[in-house]
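One protein chain omitted, others in place.
After this line comes chain A, so read on.
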Amino acid sequence: MLRRTLLLGLGRGPLGRGLGTHRGGSILDRDGKMSEIKKKIRSILPGGDWNPLYDTSYLPPESSDVVIVGGGVLGLSVAYWLKKLEKPRGAIRVLVVERDHTYSRASTVLSVGGIRQQFSVPENVQLSIFSIDFLRNINEYLAVADDPPLDIQFNPSGYLLLASEKGAAIMENNVKVQRQEGAKVCLMSPEQLRNKFPWINTEGVALASYGMEHEGWFDPWCLLQGLRRKVQSMGVLFCRGEVTRFVSSSNLMKTASGEEVNLKRIHEVHVKIDQSLEYQPVECAIVINAAGAWSGQVAELAGIGKGPPGTLQGTKLPVELRKRYVYLWHCPQGPGLETPFVIDPSGTYFRREGLGHNYLGGCSPTEEEEPDPGNLEVDHDFFQDRVWPPLAQRVPAFETLKVRSAWAGYYDYNTFDQNGVVGPHPLVINMYFATGFSGHGLQQAPAVGRAVAEMVLEGHFQTINLSSFLFSRFYSGEKVQEHNII
């Protein structure tokens, strides 16, 4: 009887179901079967995930110390610095949840890629200075063994900001602040401007500020891929899914002055898998909201802003989607190799792209003309009406140009003061923000990532003090206004 059961169990007879005839595959499909056999062996051997029933490798882990919502440059930067600054090595499990692995609507890859230190808020200048240092030494920071070094194609051509009579005094103040922080910016009069860049029409320009070093533009896709590669090698887990729910608990507590506050703590993040109804609850200790233009929606899921207006519970995260257009045109008589990133007093900007007299540029629409952010369709009339006239007036060579292509991208626009939100929420105590940079998130990402990681690991900012960028300013009304938003 024992022998018979053994024979039945092994089943190598004509009716037996060995590996080769599993699922009725034909014997001619040798390569497919070989890879399946290898996959099965790999899952059985120690080190692989052994799941005999079905493959769950697409699901996120059941628990993770930090969950980062959003896998763009800010999210990956926070993941990188968390892994770099953690003690001891390998102590923290980080999970990055990104719902679009092609990054088709992410602000990072649709960005023009500029980086400058010419801001009016000192913290912004410090953030940019650290970020440019990071980009210069990117192969020391993001080196992965056996992989080729990164080339972010940085063009050190500088930014040229033009100011009219009204803005000249503000520009001088700004340059003073920038120089104090260590940026290398020089002020130019209209004659000096004409000498240096003969293609500019200086009518209406009273003053110009030109960044000599550490300013220019680079390839954001390369930075993103470099961060992704490094962060994966450091052991950060990635998941392709969307955050649909936060499960949190509340604690009614009293402040020192006797006031009652309701402190919430997120315990679980429900991650819904793409194109499926399946979701995985991930237990977490800390959630980082780096969802870019969609951060407002993620914050609402956590219950931020659900309360009577005018109170701290009722203060929403004021980050919205705003659509911006970028146009690429060709102008054979246009400015040459020395063209910096020029920003007109009217808000129009352009920069050189490549060696073939192609230029990228655009303009920020006013509040009334904000386009509908429901899709990423480009409005070419906007170029004709709002972008081309100021351009042609500033650079006469641009009167004859031909638009080659255009695209649209989202700003994670902070409607309160157009500057970033960094740090924990006062009531939902384990949600940290790294969002709302309204168009300059890419250039400040490395520094912001480090600041958020310091906040998470140490509890306070160590290198750059971003306490003026905390969430509580939306409730107390202290605006950190930046005068140079493009």
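In this text, a contact is a pair of C-beta atoms (placed from the backbone, for glycine too) under 8 Å apart; a residue touches a chain by one contact, two chains touch by 3 or more; residues count from 1.
The definition used in the following text is that contacts and distances are computed from a predicted model.
Student: Just to verify: the chain that's not displayed, which of "Replication protein A subunit", "EIPR1-like beta-propeller domain-containing protein", "Distal membrane-arm assembly complex protein 2" or "Very-long-chain enoyl-CoA reductase" does UniProt list as its protein name?
Tutor: The chain we cannot see is, by its UniProt record, "Distal membrane-arm assembly complex protein 2".
Student: Hey, which of A:D29, A:D55, A:D100 or A:D151 is the one touching the hidden chain?
Tutor: A:D151
Student: From the listed residues A:L252, A:L277 or A:L337, report the one that touches the chain absent from this view.
Tutor: Only one of A:L252, A:L277 or A:L337 touches the chain omitted from view, namely A:L337.
Student: Which of these touches the unseen chain: A:G182, A:G235, A:G314 or A:P332?
Tutor: A:G235
Student: If you put the missing chain back, which residues of chain A would it touch?
Tutor: 38, 41-42, 45-48, 136, 140, 145-158, 196, 212-214, 216, 219, 222, 225-226, 228-229, 232-233, 235, 237-238, 336-338, 352, 355
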